[in-house]
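And now, chain A:
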Amino acid sequence: MEASRENSIEAHGLVREFKKGPRAVDGIDLRVDPGEIYGFLGPNGAGKSTTVHMLTTLLPPTAGTATVAGYDVVTEGPKVRKAIGAALQEAALDPFLTGREHLRLQTTMHGITGEERRERSDELLTRVGLTEAADRKVKGYSGGMKRRLDLALALVHRPRILFLDEPTTGLDVQSRTALWVEVGRLAKEEGVTVFLTTQYLEEADVLADRVGIIDHGRIVAEGTPEKLKAEIACSTVEAVPADPDQRGAVVSVLERFGEQTTGYGPGSIAVQLTSPNGNLAEIVRALDAGGVVLSQLQIHEPTLDDVFLAKTGRHLEGSGGDEEEDVEQELEPARA
Partner candidate 1 sequence: MTDAISVARGVSWRVLHTFFTNKAFLLPSVAFPLFFFTAFVGGLSRITQVPGFDFPAGYTAFQFVFVLLQSAAFAGVFTGFGIARDFESGFMRRLMLAAPNRSGILLGYVFSALIRWATVAAVVTIVALLAQMKIGGNGVDLFGLYALALLLNLAGTLWATGVAMRLRTQQAAPVMQMPVFLLLFFAPVYVPLNLLQGWIHGVASVNPITALLEAGRGFISGSPELALAAFAIGVGLIVGFGAWAVRGLRRAEAAG
Partner candidate 2 sequence: MSATALVQTAALGKRAVVRTARQPANVVFPLVFPMLLLAVNAGGLKAETRLPGFPTNSFLAFALAVPFVQGALIATINANVEFARDIQTGFLNRLALTPVRGIVLLVGQLGGLLTIAVAQAIFYLAVGVAFGVHLQSGFGGAVMLLLLEACIALAFASLGSWAALRTGSTEAVQGLFPVFFVFLFLSSMNIPRNLIQADWFRWVATVNPVSYLIEAVRALVITGWDWQTIGLGFAVAGGLSIFGFALATHALWNRLERT
């Protein structure tokens, strides 16, 4: 096997159709290079998990081909499973077993026994910060602890490729950040290839070397986060009139600088600027000239949500101002 293919993932025309259902995955082509973190971003129901299930051999594709670690996912399932680790969407744990017992079971399933099993379990428990909680039943674990144990279980056999299906959904900020650090370390220090699905823009932005955006089973955009955002280039201006009656006036001024867009705060008017270097000062002058009083004015740098919007005409579910990189400029409720 070529060395370069040992840690890579490739798919060509991958399709999965369910009985009496839609095409969950509709002809996906992708390539993930060794040691790369690939973020698979999309809203709920876009086909992310179905893709992961096919790539991890849990679900045969209806059409198309895929190789993981150089092995065909259809004809060489056992070899693929030996090479990969996976933490699927549900932190599938037995509430009545302890963390250590989970590791013991998982290592046994991978044929790791004796001293090696003990050492590996201890090492992983330390790495995910569960040494103290190792002998407690999982039903007493927090969501973050369960996710960390889930990650440890996926790593027991030192996989070359790691699949993480929405690993941080439902986690608090601290747990999410800790998981990101560990995933980043795995890729950078151990050369593990990571295929990460997420519906969080920030997660894909921070963690992924490259991002594939999926919608309705198709990849609609792919590239590094910077490249994708650069394609959009233009910022968005969001303004909130102090007097709701002046809404029309604000719209007419702002529309001179770009096209109105949605998905921002209640009562606000947002316009995606047509010029890559939108001039805030010029906008402020125009608003002032129009006699408009604003309570708030912000300029948003392009985000992956803007990329998604540009490609699909819709915003990603759950994407909002709190997940975006904002250049915020609060104004006094006076004349701009």
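The candidates were selected such that all candidates are chains of the complex that A comes from, given by their letters.
Brief remarks on what is shown
To be clear about the criterion, a residue touches a chain if its C-beta (ideal position, glycine included) is under 8 Å from a C-beta of that chain, and two chains touch if they have at least 3 such contacts; residues count from 1.
Fair warning: this is a prediction, and the values are worked out from it, not measured in the lab.
Comparing candidates 1 or 2 against chain A, the one that touches it in this complex is 2.
Residues of chain A touching candidate 2 in their complex: 56-60, 73-75, 77-78, 80-82, 84, 86, 88-90, 92-94, 96-97, 101, 104-106, 108-111, 113, 137, 153, 157.
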